[in-house]
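And now, chain A:
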Amino acid sequence: MRLWRKPLDRDRVVVPRGEIHLIVERCKGCQLCVTYCPRDALEMSSLFNAKGYHPPQVRDHQRCVACGLCEMLCPEFAIFVVEVSGEQ
Partner candidate 1 sequence: MSNDGVLQGDFFMDGDTACAEGAICAGCRFFGGYPITPATEIAERMSRRLPQVGGTYIQMEDEIASISTVLGASWAGVRAMTATSGPGFSLMMENLGLGIITETPCVLVNVQRGGPSTGMPTLVGQGDMMQARWGSHGHYEIIALAPSSPQELFDLTIRAFNLAAKYRTPVLVMTDETVGHMIERVIIPPPEEIELVYRRRPTVPPDDGYLPFHADPDGVPPMACAGDGYRIHVTGLTHDEKGYPDTVSVETQRQMVERLIRKIRDNRDDIIELREDQVEGADVVVVAYGISARTAARPVRIAREMGLKVGLLKLVTVWPFAEDRIRELAPAVKAFVVPEINMGQIALEVERCAAGQAQTILVPHAGGGLHAPDDILEALRRAVQ
Partner candidate 2 sequence: MTEKLTDVVMSKQHPMDNLLRQDRLPHIWCSGCGLGTILTCFVSALIKSGLDLQKVAVVSGIGCTGRAAGYLNLDGFHTTHGRAIPFATGLKLGNPELKVVVISGDGDLVAIGGNHFIHAARRNMDLTVICVNNFNYGMTSGQMGPTTPTDARTSTSPYGNAEHPFNVPYLAAASGATYVARWTALHVRRLERSILEALNKNGFGVVEVISPCPTYYGRWNKMGSALEQMGYYHEQSVIQHGIDPAKADIGLSGEIIVGRFVDVDKPTFGDLQRGFSQ
């Protein structure tokens, strides 16, 4: 993580990491999660779910910090993030 100034406690701060879970059949391809992920961790896939929508997929799993915005934004209760052990 690039830092402009180095906080005094940066050695002790753990950057959270997240694991994206998807209930793919609920997705309606609205792209809210992909567009508003602050870490650009998601992208649209070219796959189709049963309803014919493109679900999202993870672009770079290292970028997810488990902020939970995708989970809050998703109108379909189709995506959520589980925090996994972070790194310093």
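Selection rule: all candidates are chains of the complex that A comes from, given by their letters.
The working rule: contacts are C-beta pairs under 8 Å (C-beta built on N, C-alpha and C of every residue); 3 or more make two chains touch, one makes a residue touch a chain; residues count from 1.
Small disclaimer: the values here were computed from a predicted structure and weren't measured.
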Exercise for the section: Could you sort through 1 or 2 and say which touches chain A in this complex? Expected result: 2
Problem - Complex contact set, residues of chain A against candidate 2 - result: 19-26, 28-32, 35-36, 45, 47-49, 51, 53, 55-59, 61, 69, 71-78, 80, 82
